[in-house]
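Left out: one protein chain. Kept in place: all the others.
All chains are identified by letter, namely A, B and C, in their written order; residue positions are counted from 1 within each chain.
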Amino acid sequence: MPKINKYVDIDTVEREAKKDYIDRHSPFIHCEDNATKGEPFAVTVKMGNEYSHPDDFDHYISSISLFNGETLLAKAEFMAGALGNEKGHQTVTFNVVPTGKLNLVAHAYCTKHGVWESDPVAVAVN
Amino acid sequence: MPKINKYVDIDTVEREAKKDYIDRHSPFIHCEDNATKGEPFAVTVKMGNEYSHPDDFDHYISSISLFNGETLLAKAEFMAGALGNEKGHQTVTFNVVPTGKLNLVAHAYCTKHGVWESDPVAVAVN
Amino acid sequence: MPKINKYVDIDTVEREAKKDYIDRHSPFIHCEDNATKGEPFAVTVKMGNEYSHPDDFDHYISSISLFNGETLLAKAEFMAGALGNEKGHQTVTFNVVPTGKLNLVAHAYCTKHGVWESDPVAVAVN
Partner (left out) sequence: MPKINKYVDIDTVEREAKKDYIDRHSPFIHCEDNATKGEPFAVTVKMGNEYSHPDDFDHYISSISLFNGETLLAKAEFMAGALGNEKGHQTVTFNVVPTGKLNLVAHAYCTKHGVWESDPVAVAVN
């Protein structure tokens, strides 16, 4: 309490409504597999892969946080209406400078359905 | 990943250093047992009970969040140095207006030791 | 742009609607006149003195920031509904540890009416 909802591969989920529920609430990390030590490395976190989330005043994605292991790197906060009050994929691109290998994980917060955690993404750093 | 560290009663912990580590990183919720529906209700979240946490630039408590069940109510962010760069108990008082019974829980973030979760506190609302 | 709206003494304002508009959007700093160096010092920031602000999903106070001169000390963020979706005075109490005299000022953000700045408050520190 609060529950940290974790992404489940929706291909393993039968009910269409549940696939939609899980996918639209899950942050997905998009980045290269390899980074260069000391160079800026773009990490995009996008909500939902196949399904989009409302941007209603009483139901929206209000934040996305990016962690490296236990360490918070950056957090974005969104105001309701920033997606035009239409369904969409809230998306932010951070640029981090790695000093060693990265174990990225993202958290997102939906104002109705709480905290959601992405699958982790390991990035090799040369 | 990231791990949500949960408070453990330090009376059950033997090593002094571990008691200190757990206590100083744990948010504690202080409030009345009962609230009145529609009236402001003060909820104080204080870091540590018996042990205090550094306020160094590279090691400090940077946020405290207050949830009601899965729902975020409010969050406070602190800049390093707000406690004078001395060890202390970071503390914030929120005022929420309950519409039904509360199941409060707090999260805190230490810039070196990650996310920590308080014991939950149930508040009856009349 | 964005405009930083500053508090104006509402006794100098004639129209009732304007008094209400200014007062309910203004953060007011409540604290003692004197603080002790190295000791926690409670600073309460409360929205509105005589008039209260809505807590609607599309119109609420979403943050209060506390500065010492140019330096941010702490910031509280509030989710719509934390005041029960009723009109009220959003209020937060921070505890800062001064190392020298304080020149406190607060900013608040209303999701419909932007940024508002309090009157400054000087605190002597012994």
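Everything that follows uses one rule, which is that a contact is a pair of C-beta atoms (placed from the backbone, for glycine too) under 8 Å apart; a residue touches a chain by one contact, two chains touch by 3 or more.
None of the values given here were measured: they were computed from a predicted structure.
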Which parts of chain A are in contact with the chain that was left out? 38, 40, 44, 55, 71-79, 82-86, 88-99
So which bits of chain B touch the chain we can't see? 57-58, 62, 77, 79-81, 111
Even though one chain is not shown, chain C touches it at residues 1-4, 62, 67, 69-72, 103, 105, 107, 109, 111, 113-115, 120
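Throughout what follows, only the chains that are shown with their structure count from here on.
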For chain A versus chain B, what separation do you get between their C-alpha means, in angstrom? 25
Which chain C residues sit where two or more other chains touch them? 77, 79
